[in-house]
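On to chain A.
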Amino acid sequence: MAANNLLEVKNIKKYFPLSKGWFSAKGHVKAVDQVSFSIQRGETFSLVGESGCGKSTLGRLINGLIKSDDGEIIFKGKNLTGANEKAWRSYRKPMQMIFQDPYASLSPRMKIKDILDEPLKIHHPELSKETRKTMVQEILDVCGIDAYHLDKYAHEFSGGQRQRIGIARALILKPELIIADEPVSALDVSIQAQVLNLLKELQENYQLTYLFISHDLSVVEHISDKIAVMYLGNIVEISPAEDIFSRPKHPYTQALLSAVPIPNPKVKRERIMLKGEIPNAANPPKGCKFHSRCPHAMDICKTVEPQLKKVEGQMVACHLY
Partner candidate 1 sequence: MTMNYKKITWLCLIVAMIMAMTACAKGPSDSESASSAKNDKDITIAVNQNFTTLDPQNVSDTLSISATHAMYEGLVGFDKNMTIKPVLATDYKVSKDGLVYTFNLRKNVKFHDGATFDANAVKANFDRIQGSKGSLTASHYLKNLKDIKVIDDNTVQFTLTKPFSAMLNKFAMIPMISPKAIKKYGKNIGLHPVGTGPFEFVKWNQGESLILKKNPDYWDSNYPKVNKVTFKSVPENGSRVAMLKTGEADFVYPLPEQNVKSLKSSSDISIDQTESTIVRYVSINTNKKPFNNKKVRLAMNYALNKDTYIKVVKNGFGSKLDSTMSPKTQFYSKQGVYEYNLDKAKKLMKEAGYPNGFSAEIWGDTASDTMKGMQFVQQQLAKIGIKLKVKAMEQGTLSNEIYSPKTPDQAKVQLWYVSWSPSSGDADGATRSLFSSESFPPNGANTAYYKNNEVDSLIKKANKSTDPDEQAKIYKQIQKDIYSDAPWIFLGVDTILSGHRNNLKGVYVLPDGSINIKNAQLK
Partner candidate 2 sequence: MYDLLNVKGLKTAFKNNNQRVSVVNGVDFGINKGEIVGIVGESGCGKSVTSLSIMRLLHDTTGDIQDGKVTFKGENLLDLSERSMRKIRGKEIAMIFQEPMTSLNPVMKIGKQLMQGIILHLKYSKEKAKKHAIDTLKSVGIPRAEDIMNEYPHQLSGGMRQRVMIAIAMSCEPELLIADEPTTALDVTIQAQILELMKRLQSDRGTAILMITHDLGVVAEVCDRVIVMYAGRVVEEASVDELFESPRHPYTKDLIESVPKIGERKSRLYSIPGHVPNPNQMPNGCKFAPRCQHAMEICFNKEPELTSEEKRKHRCWLYQQNNVGREQNLGSK
């Protein structure tokens, strides 16, 4: 593939065993099932899907927080699969994460300066205390937090400010890739806009690459260059952002788009109502996993699992094409 790829994921797979013991069901939840994609330097690649589709698991797999069962993760041309915990710790330096819940992702017992100092201590023990302090102050400034907050604890900040601190922590190691797992979904609309703007600014200033995970299509549209739609552990469609909103290919993408309520009472649309709910990931339907809810389901959909293929510049996994 292109040398410009910062991250390449090939056929990655993660099955979670269902807890044994008291609970009756046994087997596996196929959280991520044979997923492949690649991200180019400087772009924002988004993963969208409803809860339980495996998008967050995928983010954690790439960061090595969870070990994959199968497949390859190639980051900056280096294959990270099978590395041990110690090796992973150094791989994570250029690949940082931002988490969904700004209230829970910061240690409640550390001051802001210690939270931000910690990554430096781990990866740059050679730096002096003063240098580290200057770096912490610089990064806070970049993220829009005043330096006099350094001695405060996380709980003394509002949600938006905390998410800024979370971003600062990710940024302080000067990473190339940032995996942002639903970074704005816990925030109020007015704050959400602030944080999204910050992320965009940072990308421009530091040439960052984002893997942006979200369930909110309107947020995703705003920030992404390329979008992958996930359903039950599979990617069903990968398209450039403009295309996916103007001409969604996969029936699921279409349904998802039409379900989003539009904050304008004047716009009346033809709605695609999906039948039923997302099936249990421990026991997904055979063939195309979406066939049980698909308005266009055909006989082949029940038996043969469709593969991603190129349709008009978009990648779609559907028997319709």
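Throughout what follows, a residue touches a chain if its C-beta (ideal position, glycine included) is under 8 Å from a C-beta of that chain, and two chains touch if they have at least 3 such contacts; residues count from 1.
If you want to know what made the cut, all candidates are chains of the complex that A comes from, given by their letters.
Keep in mind that what you see is a predicted model, and the values were worked out from it rather than measured.
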{"item": "Complex member touching chain A, one of 1 or 2", "value": "2"}
{"item": "Candidate 2-touching residues of chain A, taken from the complex the two chains share", "value": "50-51, 158, 160-161, 188-194, 196-197, 200, 215, 217-219, 221-222, 241-242, 245, 255-266, 271, 273-274, 277-278"}
